[in-house]
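Apart from one protein chain that is not included, each protein chain of the complex appears where it belongs.
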Amino acid sequence: MIYLLLITPALTLVLIVFGFPIVRYSWLSLHSYSVLTGLDVIPNTAANWVRLLNDDRFWQDAIQTIRFSTLSVSIELVLAIAIALILHQKIKRRGLVRALSLLPWALPTTIMALGWRWIFNTPYGPLENILNTIGVGTFNFLGDPRYAWLTTVIADVWKTTPFIALLLLAGLQSIPKDLYEAFKLEGGNSNQSFLRITLPLLEPYIILSLLFRIAQAFGVFDLIQVMTGGGPAGTTESLGLYAYLNAMRFLDFGYSATVMLASFILLVFYCLMLWILLSISKRIYELII
Amino acid sequence: MTLQLINISRRVKRNWIIRNLNLEVGDGECIALLGPSGCGKSSTLRIIAGLDKPTEGQLLINGKLVNNISPVDRRVGMVFQSYALFPHLSVAQNLSLGLKVRGDSLTKQKEKVSSILSIMQLDEYSERLPIQLSGGQRQRVALARALLRDPYVYLLDEPMSNLDAQLREELRPELRRLILSGDQPVVYVTHDQHEAMAMANRIAVLNNGTLEQIGTPEELYKKPSSLFVARFIGRPQINILRSSTNIIKAIRPEDIQIKAEGIRCRLLQKEWLGINQLIYLESPKGHIKVICDSRKSFSDSIYVDWDESNEHHFDAYTNKRLN
Partner (left out) sequence: MNNNIIKKVSIKVFRNLLLIFLVIGGLSKSKAYTPIVIDILMPAPFIDSTKERVDSFNKENYGKIKIRTTRGPRQTESVSDLAISSLLLGKSDFDILLIDVTWLAKYSEAGWLIPLDEFIDDKEWSLLERGAILGNSYKNIPYRWPLLADIGLLYFRKDLINKVPETPEELLSTSVKLINEGVVSYGYVWQGRQYEGLSCFFLEALHAFGGGWIDSQGKVLLGTKPSIKAASWASRLIESGASPRSVTNFTETEALQAFEQGEAAFMRNWPYAWAELNKDNSPVKGKVGVTTMVAESNGRSVSTLGSWGFSILSSSNNKDLAYKAIKYLTSVQSQRHYFLNFGYTPTYKSLYKDKELRSNSEILPILQQALNRTEERPKTAIYAQISEVLQKQLSSILTKQITPKEGMNLAKSKTLKIIESAGSI
C-alpha cells in the first residue's frame, strides 16, 4: 500500500501535465468555440468530427505529416547511429567534438529554420548558386511542390540528428568492452559484432529515440511555419501547423482541439503499426543473421 | 601443448606496462600470475589473447610464433573477470554464438551445446538470460564457453573474484576437474595468493611489470628471491627484523618458537584463529608476529627464539635475496 502513496506525487504530476490537456481537448472537440460563437462554448455533439472526416485539408496534412515524420526519423536514425559510432571511437578532443555536435540541436528552431530558408532560397540562396555554378541548373527548392517538403526534412534531420546521436552514444557507452573482446576471441569480425552485439544491445535506446522523435516530428510546427508557411500548394503543411492556424488565425478553438486530438490518435495508431512492424522485422532479423 | 613468452614488453605512451617478461608454460601446466593490482598481470593475459599488442618480444603457442596471428586463430579459451556473457542471449545462445560464427552446422552446434550444458549441470538453465542466473551459474556458463572453444591455451582472468568466499572454495575442485586436468597450458590471473597456491603448479609473481620470481608455491614460500616476494607470499606476513647492517633479515611468524628463555618480548595483542593464534609482540628487533598453538596462554613477558637457518636475508639496497 505504501508504494501507492509514494508514487502519488509523480502520478499527480503526470495526470496534470498529460491527462488534463487530453481531457480538455476531448471536451472542446465536442463543442463549438470560435469567433463565430462570440467565443462562447456551445455543445455541438460530433459536428467537429464530421467536419474533420470531410476535411480534405486535414487528410492532406495527415499524409504530409506521416510522410515527413517517417522520412526524417528514418534518415535521422541511420545517420545518428553512424555518428554515434564515430563519436564512440577514441578521437582527439572527443569532448569538444561531442559538445560541438550538439550545436544544431541547441539552436532555436525558428532561427535555424530561417537559416535553411535562406540556404534553399531561389535565386539568392547559396545552394542555388553552387548548383548554378557547377551547371546543374535551377531548382526552386522552396517554390516547387516536389522539393519543398524534402527541404523541410533536411532541416529537421540537421537539427535533431545530433540529439539522437548523443542518446545512442550513451547506449553505446553502456555496452561493456569485454563483450566485444569475448566475441572477437570467439571468431566474430567487426561486422558481426555490430550486428550481433551492438545493434541488439542498442535496441532499447533505438526504440526510445524512435518514439521520442516520431512524437516530436508529428507535432512539427515552427520549422514548417518559418520555412515554407505550409506552401507551395499546401504540400508542406503539417497537422501541427493546421491546428495552430485554426486556433490563432481562424479563432476556431473547438475545431483546433479536434485536429490536435485527431493527430494524437493518428500518432498512437502510427506507433502501434510501427511496433508491429518492428516486432516482425526483429524476428526476421534474428532469423537472417 | 605449450605457451612461451620471450622478452615480452608493452609500452603505452611513456609507461612500461610490462618489461622483458619471460615465461614458459608447459603441457597441462597451470601458471598463476600473481601480484598487486596494476602489476601487469591482466595485460600479460591480454597480450597472450591478442587483445593487446606487445611492443617487443615474441609469443609462441605450441612452438609457433603468433605475434601477428589474429586473436581468433590463436585459439585461446578465455574467462573474463566479468564473465562477458552476452546479456541479450540465453545461456544456450551464448554458448552457440561462437560455434555459429566459426561455421559449425546447426545440428553440430546443438550437439556440442547440449553436451557441455550437461557436463556443467546447466541443462535446466539453457533458456535463461544471464541476468536470471546466480554468480556461480554465470561463471559456469563462462567456463563452458571457454571449454567449447576447444582451445590451445586457457586464460583465466580472476575467474573467482566476483564470487563469495564459500562459493570459491566449492568451485575450485570443479575448475580443476574441467580446465586443469587437460593438456592445455593454463594462465591463471589472480591477486589472491591462497587461490594461486591452491590452483597453480607454478606461480609467477609480478611487480611493476617485471617478473620478480617464478616457481612452485613451495619455492616461493621457502626461498623468496626478493623482499617483495617474501612479503607477498605467506600469511600472516613475514616479520622484518630491525637491523643495523646492510642486510635485511626476515623471519616468518610460523618459524618463531616461544620458549622459557631467549629474546624477551612484551605482548601487545593477540588474535585467536581457532587452530592457532596470532600474537603481536614488541621485541628489541621491532614489532613481530608469532603464530602459536591456540591453547597456550601468556603473561605480559614472553621469550621467543628461532632457528637462524630459517631467516631470510635480503640486500638492503637491491632487496634481493642473499642466503
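General observations
To keep things simple, chains are lettered A and B as they appear, and every chain counts its residues starting from 1.
The rule is simple: a residue touches a chain if its C-beta (ideal position, glycine included) is under 8 Å from a C-beta of that chain, and two chains touch if they have at least 3 such contacts.
Only a predicted model underlies this, so the values are computations on that prediction, with no experimental measurement involved.
Partner chains of the missing chain, restricted to those shown and counted over the full complex, are A.
Across the entire complex, the residue among A:Pro21, A:Gly115, A:Pro176 or A:Gly231 in touch with the chain not shown is A:Gly231.
For the chain left out of this panel, the touching residue among A:Asn140, A:Gln192 or A:Gln216 is A:Asn140. If you put the hidden chain back, the residue from A:Leu195, A:Leu211, A:Leu251 or A:Leu274 that touches it is A:Leu251.
Seen across the whole complex, the unshown chain contacts subunit A at 35-36, 38-39, 51, 56-57, 121-124, 138, 140, 142-145, 228-234, 245, 248-251.
The criterion applied here is as follows: only the chains that are shown with their structure count from here on.
Taking each chain's centre as the mean of its C-alpha atoms, subunit A lies 55 Å from subunit B. Contact residues of subunit A toward subunit B in the complex are 176, 178-179, 181-188, 192, 196-197, 200-201, 203. Remark: subunit B residues 49-51, 71-72, 76, 78, 80, 82, 84, 86-88, 97-98, 101-102, 145, 149 touch subunit A in the complex.
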